[in-house]
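The complex appears here minus one protein chain, its other protein chains still in place.
For subunit A:
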């Protein structure tokens, strides 16, 4: 459950201001944008508000690359075909690339990712193995140590639990324990995630189990474009890479460029830029998030959606820039609640960007439940778009409680200079509103070091210096205490 951001009731000195002032008179909720554009909205006090302006573009553009993709028509294909194309291009390019897996050869792969490759490259390069995951993964490690570049397919990611010994000890650690003598350039790939009523054991999300293993990289592909790019990058990488695909995404169709491209294994993908909240997601949940984004945009929110793609290591640069911009984070993942990718990501963001957060990070994950067979139950174990919409709405509110009421204010965004925060509290808003909001920030931002107060020009003297004296008592007043004629209230944090 989301926590309401509680602010202690205003102190007694303000209550007289406050009591004059009934709930019903609050009509407008300022939505303050960091570029000082104001969207003035009206609505009732208890939560919802309807914007006058609707942001036109709800969903992100499909192609992630720059305009060059738009100039060339490219070709359309399905995700599993894109994976195959990537694999085939790499096998053509380097004769040491080979594929091990169950039914990858003659059968063409249980999801047809390796269809046709055995006819083209032979049975030894596209090796049909017996059902011995631990051993053929180990075989892949041994082959990698002696010069080959195997791509090991787990028919379902869950089967790789049987190969955990080899993946953890040998793939992950051998480069280190051999003092850097041997490299293990393997790619371990396979479909995972919750499918359509596949049952508990075929619906596992192993990214959380693998993430602690030192020495491996985890990537998750989500679109046709990044599937091919990540497959190629993983094969070319000298590190062992685990590439997570999703069972339900294999039939996605998209147009991708004709020319060769390789994506970075460590970077995240900006799906939809926005201002209000950062939504971090990966794999199939990207589509649930985008569906929720449509709804949110119609409601007036502007979410920024990032597909993190690299599950280990996290791209803290892209994520950090986003957090610094929006100050609110929602993580939507299909992993389990306990110890999942979201849990790690929450910890990483808290550690690195705590000062930029205006609200606790919310993480929506699957329930800690073995995925049931029944369709209705299965739906409830996984995060659905409606839940995402509700979570965003909750996160974008601040609750300020008083003695008698709780008032809700939309979020205040601020410019992202991390040492100064500017709040645009222009004369449109009543003094009480401004004071309450300021009160909130004083309480929350304990490092509020200085208060610079200014008066509006030409707008009368509603702003009284005296109003702020109580604040000045509470904060550590620095040398910059002065009053000028500007219409901005600047609050400086030291």
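Here is the rule we go by: a residue touches a chain if its C-beta (ideal position, glycine included) is under 8 Å from a C-beta of that chain, and two chains touch if they have at least 3 such contacts; residues count from 1.
Note that in this section contacts and distances are computed from a predicted model.
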Absent chain [UniProt protein name; select from "TBP-associated factor 6", "Trafficking protein particle complex subunit 11", "Pyruvate dehydrogenase E1 component subunit alpha" or "Gamma-soluble NSF attachment protein"]
"Pyruvate dehydrogenase E1 component subunit alpha"
Of the residues listed, A:210, A:250 or A:314, which one is in contact with the missing chain?
A:314
Selected residue (touches chain absent from view) among A:146, A:338 or A:376
A:146
Residues of subunit A touching the missing chain are 95-96, 98, 122, 124-125, 129-130, 132, 134-148, 165-166, 169-170, 174-185, 214-215, 217, 237-239, 265-267, 310, 312-318, 320, 352-353
